[in-house]
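Apart from one protein chain that is not included, each protein chain of the complex appears where it belongs.
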Amino acid sequence: MKSPISFVIFVIFLFFLVSSAYPGMKRQHYPCKNLVFYFHDVIYNGKNANNATDAIVGAPQWGNLTILADKFHFGNIAVSVIRAVFDDPITLDNNFHSTPVGRAQGMYMYDTKNTFTAWLAFSFVFNSTEHKGTINFIGADPVLVKSRDISVVGGTRDFFMHRGIATIMTDSYEGDVYFRLRVDIKFYECW
Amino acid sequence: MKSPISFVIFVIFLFFLVSSAYPGMKRQHYPCKNLVFYFHDVIYNGKNANNATDAIVGAPQWGNLTILADKFHFGNIAVSVIRAVFDDPITLDNNFHSTPVGRAQGMYMYDTKNTFTAWLAFSFVFNSTEHKGTINFIGADPVLVKSRDISVVGGTRDFFMHRGIATIMTDSYEGDVYFRLRVDIKFYECW
Partner (left out) sequence: MKSPISFVIFVIFLFFLVSSAYPGMKRQHYPCKNLVFYFHDVIYNGKNANNATDAIVGAPQWGNLTILADKFHFGNIAVSVIRAVFDDPITLDNNFHSTPVGRAQGMYMYDTKNTFTAWLAFSFVFNSTEHKGTINFIGADPVLVKSRDISVVGGTRDFFMHRGIATIMTDSYEGDVYFRLRVDIKFYECW
């Protein structure tokens, strides 16, 4: 660093270093925010209308709108598709009776013939002291895999414009009546 | 600024300032583009097949596929889920008879027991002199709240790769036959 010229070169070098670090290039791979929630789904089975947070709203011709079970356990049924709509409480721990901090609203469908695979599109809606706003999710969910990733495609209020990855784990599964999912949300774009 | 060394320090400081300003950090919170549209939904009620832009395509076992009203007004129905598909004209003002600049296509569902909450996923499709291309939306919509935000997750052509927030307001609601939404789209990523 003996002359002004060397400074100019150094500065230009820095300019390209900074420039190259951004669009279209590798971005940081550690989360800027990390949240864990549980959500609780009580499947409508034809009898529990007062407790159910989930209802099947579409099924193919050979299906029916009450019980899930048959469609998966009969090997001779070729295309197994179930569409369900849910409105589930979200809690901070895995206790169904904890005070909900929000609601998970949206839909899932089981859409494969031979494996238990779900496709999900839903929102978390918060209106509590901890969090306000929404987080929006979309992705495929092979439910028998222990943990699987879906996309966090956007959010509002506290989660304004956020993007990230949510890792979903089935925390509990009680027959065809109840399941609990652990959702580990890692935001990589925080705004 | 008396010596070359102080320059180096200054330049390094600038480097970190610029670096820190971007990924994973706060991004700008004022929109790079702002558009307002109205869209008009004529609900199928069993009689208006020629005018309807909306049709209910799924309902739980106790529901039917024509009239919305009952499901909300009967307190003894536990899970109220409606899935509807729409193809609605988009206009620049709140007049149903204005020349449409595009179509809103997608679905919504009412998915909560005790409140009027909708979940939406849809696209705006433009092919007019004003706008060409599509805008894609997803989000939860508590319909009784005056204004509520959903995510703009992407777009094409004029809205290539855009992201943002859309604020939805119910501009008019005529029973179970017609509603009009005002959509105020604020893009924060414009490309």
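Letters A and B name the chains as they come in the text, with residue numbers starting at 1 for each one.
What we mean here is this: a residue touches a chain if its C-beta (ideal position, glycine included) is under 8 Å from a C-beta of that chain, and two chains touch if they have at least 3 such contacts.
It should be emphasised that the depicted structure is a prediction, and the values quoted were computed from it without experimental measurement.
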Which of B:L35, B:V101, B:A118 or B:I138 contacts the chain that the document leaves out:
B:I138
Tell me which residue among B:V125, B:I150, B:I165 or B:L181 touches the hidden chain in the full complex.
B:V125
Hidden partner chain, residues of chain A it touches:
4-5, 7-8, 11, 14-15, 18-19, 22-27, 29, 57-62, 77-79, 81, 83, 109, 111-113, 117, 119, 121, 138-140, 142, 149-153, 163-165, 188-189
On chain B, residues whose C-beta touches the chain left out of the figure
1-2, 7, 10-11, 14, 17-18, 21-22, 27-28, 32, 44, 46, 49-58, 64-66, 83, 85-87, 103, 105-107, 121-123, 125, 133-134, 136, 138, 153-157, 160-161, 188-191
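Going forward, only the chains that are shown with their structure count from here on.
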Fitting on CA atoms only, what is the rotation between the copies chain A and chain B? Please report it in degrees, nearest 5.
120
